[in-house]
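One structure follows; several queries about it will come next.
With one protein chain held back, the other chains of the complex are shown just where they sit.
== chain A ==
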Amino acid sequence: MHIRHILPLILLTAGAAQAADLTITVNGLTNAEGKVLLAAYDSADTFLKRPVGISMADAQAGSVKAVISNLKAGDYAISLYQDKNANKKLDSNLVGMPTEPYGFSRDAAGSFGPPSFEQARISVPDSGAEITVTLR
């Protein structure tokens, strides 16, 4: 095999070794409206501000699966919501209370506010990970 062909193969293999897939099963959908949008965050500072990975899945009653690909091995917190009316935002009422279903990794919940990165922290090894989140 010519070196010209080997190099891309090495690069591909290397990439796969360092980029893990996180498979997320989302439970608790009561209908098939819109899509489920998911985001992964890799630090407390960037939590709910700057995601490092994203995914989406068509909603269906019951549960759906989505994959956030190409994550570096490490710790993450996942937030997700069902965008029922497909306006690409989590709808909220006049005081900011969410009015579409949402959830966090480890089904974390805060007290008068969202959970912390710590509360929702999961570990994703090189080999990838699978988690389940129930919409609230």
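Keep in mind that, in the parts below, a residue touches a chain if its C-beta (ideal position, glycine included) is under 8 Å from a C-beta of that chain, and two chains touch if they have at least 3 such contacts; residues count from 1.
Throughout what follows, contacts and distances are computed from a predicted model.
The protein name that UniProt records for the chain not on display, among "Anti-sigma factor antagonist", "Dioxygenase", "Heme exporter protein C" or "Phospholipid/cholesterol/gamma-HCH transport system permease protein", is "Dioxygenase". If you put the hidden chain back, the residue from A:Ala19, A:Ala73, A:Leu90 or A:Ala129 that touches it is A:Leu90.
Contact between chain A and the unshown chain involves residues 28, 37-39, 48-51, 54, 56, 79, 81, 88-99, 101-103, 107, 109-114, 134-136.
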